[in-house]
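Here the complex is missing a single protein chain, while all its other protein chains stay put.
Then we have chain A:
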Amino acid sequence: MASSFTRLISKRNTAVLLAGLGAGTAGFLLSENSSLAAEAKKKLYPPSSDYPDLRKHNNCMASALTPAIYAKLRDKVTPNNWTLDQCIQTGVDNPGHPFIKTVGCVAGDEESYEVFAELFDLIIKDRHNGYDPRVMKHPTDLDASKITHGMFDENYVLSSRVRTGRSIRGLSLPPACSRAERREVERVVVTALAGLKGDLAGHYYSLGDMTEKEQQQLIDDHFLFDKPVSPLLTCAFMARDWPDARGIWHNNDKTFLIWVNEEDHTRVISMEKGGNMKRVFERFCNGLKQVEHLIQERGWEFMWNERLGYVLTCPSNLGTGLRAGVHVRLPKLSKDPRFSKILDNLRLQKRGTGGVDTAATGDTFDISNLDRLGKSEVELVQLLVDGVNYLIECEKRLEKGQEIKIPSPIVQFRK
């Protein structure tokens, strides 16, 4: 379209173009922007004096960040002036999580993944089963028609859900964004969502402006998100200025939901009661494509490149950023000692029904895909579908007193 072409040649979008090519934007050295005093201080404090004490730490950043890498990257900045220290602050402040090996590092902008590639690439490899961003490509596939056997037995599966995130290219990410940038993200997204029609037509609720009644309704629907309390997030500066420019959009049917400016620019969620994962994923893909189209009409796009797929704040969400999951009752299987191994081999993860840091209550589990990067959306959802069907099979067999088998592990990348 002529209008988007003229926009493409505007100055603002040059950076957007560069970033879109996945080109390594050179990290500007601090000296280009800082005053004399900051320069002098840099010499007074060599990188070794600033290197964090990571001896008690157990996260991906701590495993990867050697003094040599720190020394090389400490004085670099992204074009938005974001530094290595800011990327790693959350990992320095949070030595370890009781249940999971956390990432310990966030991006402040799309260029963080380039400028600090020496660190991020190692973290990505560690977190994503050996995926090497220097040589591998990430496949994107949002064609939901390819999913087979995506209707679960509703005697076992209580609800189905798919979530991902999307970032608006050209605007800093939640750890780094200024208030104006965050408000711009909100404006761009909310304007686009207002263009959705049919079963996707909906309404935006700004966190700061919602009425008591609206708030209660969102709580009852399990839609409301609140100011992060996890130190993993607060130490990464994501909760600044709360609740300014944060909000929740959902369609009238309450099956498609978008969080604005929580841990990412947007978190996109498709969900339903029951076991129709295929339909949930269809709505997910359809909704995402429509939103993308609507922002493109106004000259914006999502952060994406061939190496990393969709770019999000936390390296753990790169690629698809996709977590497809179900709440499923598995009273017998969950007590079987082989349960964990079965999940492992199926590349699935269990959580409590309260979400990431909760334990399961009773026999109902949140089962979802473990992987995010290196496999497409369709592949991951199919893995989840096949996996959950397998778990239900096992449950049924155990009910009848029959034998179950641990499945062979699903193939990963070469390490």
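Going forward, a contact is a pair of C-beta atoms (placed from the backbone, for glycine too) under 8 Å apart; a residue touches a chain by one contact, two chains touch by 3 or more; residues count from 1.
Here, contacts and distances are computed from a predicted model.
Asker: There's a gap in the complex where one chain should be. From "creatine kinase", "Cytoplasmic tRNA 2-thiolation protein 2", "Ribosome biogenesis protein NSA2 homolog" or "AP-4 complex subunit epsilon", what does UniProt name that chain?
Answerer: Checked against "creatine kinase", "Cytoplasmic tRNA 2-thiolation protein 2", "Ribosome biogenesis protein NSA2 homolog" or "AP-4 complex subunit epsilon": the hidden chain maps to "creatine kinase".
Asker: Using the definition of touch stated at the top, determine which of A:D221, A:D241, A:E306 or A:E399 touches the missing chain.
Answerer: Among A:D221, A:D241, A:E306 or A:E399, only A:D241 touches the chain that is not shown.
Asker: Write down which of A:S172, A:S376 or A:N389 is the residue touching the left-out chain.
Answerer: Spelled out, the listed residue whose C-beta touches the missing chain is A:S172.
Asker: Quick one: which of A:T83, A:S316, A:T364 or A:Q382 touches the chain that's been left out?
Answerer: Counting the whole complex, the residue in contact with the absent chain is A:T83.
Asker: If the hidden chain were put back, which residues of chain A would touch it?
Answerer: That gives, for chain A, the contact residues 30, 33-38, 41-42, 45-46, 49-53, 56, 75, 77, 80-83, 85-86, 89, 92-93, 172, 176, 178-181, 183-184, 208, 234-235, 239-242, 244.
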